[in-house]
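Missing here is one protein chain; the remaining ones are kept as they sit in the complex.
And then chain A:
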Amino acid sequence: MTNTANTTTTPSGQPLGISHKPSRTEAMFDAFKAENKPAFIGYLPYGFPNPDVSLDALRTMVEHGVDAVEIGLPYSDPVMDGPVIQAASQIALNNGESIHGVFKAVETVANAGGVPLIMSYWNLIYHYGVECFARDFENAGGAGLITPDLIPDEAGEWIEASDRHGLDRIFLVSPDSADERLEVVSRNARGFVYAAARMGVTGERASIDASPETLVARTRKAGAKNVCVGIGVSTPEQGAKVGAYADGVIVGSALVHTLLNDDDRTAKEPAAGLKDLAAKAESLAEGIHNAR
């Protein structure tokens, strides 16, 4: 009953008010829009294959064309993730991943010039302490949090904490979300809305159907300023196709895959993995940035 949010205070000892710091993610989209280009958002779980190499991997992504990095927090029960990200998360957990280390990953991305986002299942943030997380994330230079299993209706504490710390709130929408749901999400989101390209969990797909384009249009109509598309985008061609209409293209499993061996269960030797990651990021960036 005492997990009240305002643990952080101003220098004069007053609780923090609403931060009116501009959204870093929105600033990024504004810059891309000025050039009529979509942004490239890449996902990688923190701690995969181990905490140190994951920092190198995150830096590699930014250095090879990823504009914003979705740093995943490995979770024991990731219901929105397919086999590749499940395997990567499990490897990270087995290798001693801890949420306390993720802020170093945030700094790494920020220092490399990328926009640092975190993607996390809600229980991890709740358990860390929502306000503590917001404070530490802001201090590390974080821009926003993607919450795959937190809908705006349940997000009171996070909305309050993110308002106080000027962080973006990225909620998801999916192709069968009703218009009314798109409005709820768009009204409460800050930064961008994450549109799932199809019904289902993360993972690579051979083809992308037409539904994301409709969803992006519907979500914009519902009031969202920026809409990015993810889940199932894995090739430069798909990236180019989606980038033609979305404000950003999100790629996850295809990047994570480059760090896994052929068995899809074990991590590749780091140097080889990072080389493959760099190449994959570069080709995706090429496809996405030249989408229009």
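Basically, a residue touches a chain if its C-beta (ideal position, glycine included) is under 8 Å from a C-beta of that chain, and two chains touch if they have at least 3 such contacts; residues count from 1.
One rule holds for everything that comes next: contacts and distances are computed from a predicted model.
Engineer: Which of the following is the UniProt-recorded protein name of the chain this complex doesn't show: "Multifunctional fusion protein", "ABC-2 type transport system ATP-binding protein", "Aspartyl/glutamyl-tRNA(Asn/Gln) amidotransferase subunit B" or "Na(+)/H(+) antiporter subunit D"?
Structural biologist: The chain we cannot see is recorded in UniProt as "Multifunctional fusion protein".
Engineer: Among A:Ile41, A:Ala196 or A:Val216, choose the residue that contacts the chain missing from this document, as touch is defined above.
Structural biologist: A:Ala196
Engineer: Which one, A:Pro148, A:Pro212, A:Gly252 or A:Gly287, makes contact with the chain that was left out?
Structural biologist: A:Pro148
Engineer: From the listed residues A:Phe40, A:Tyr75, A:Phe103 or A:Phe192, report the one that touches the chain absent from this view.
Structural biologist: The missing chain is touched by A:Tyr75.
Engineer: Applying the definition given at the start, please give the residues of chain A touching the unseen chain.
Structural biologist: 1-7, 9-10, 12-15, 17-18, 20, 75-80, 82-83, 86, 93, 98-99, 122-124, 126-128, 148-151, 153-154, 156-157, 159-160, 163, 171-174, 176-178, 181, 185, 187-188, 196, 199-201
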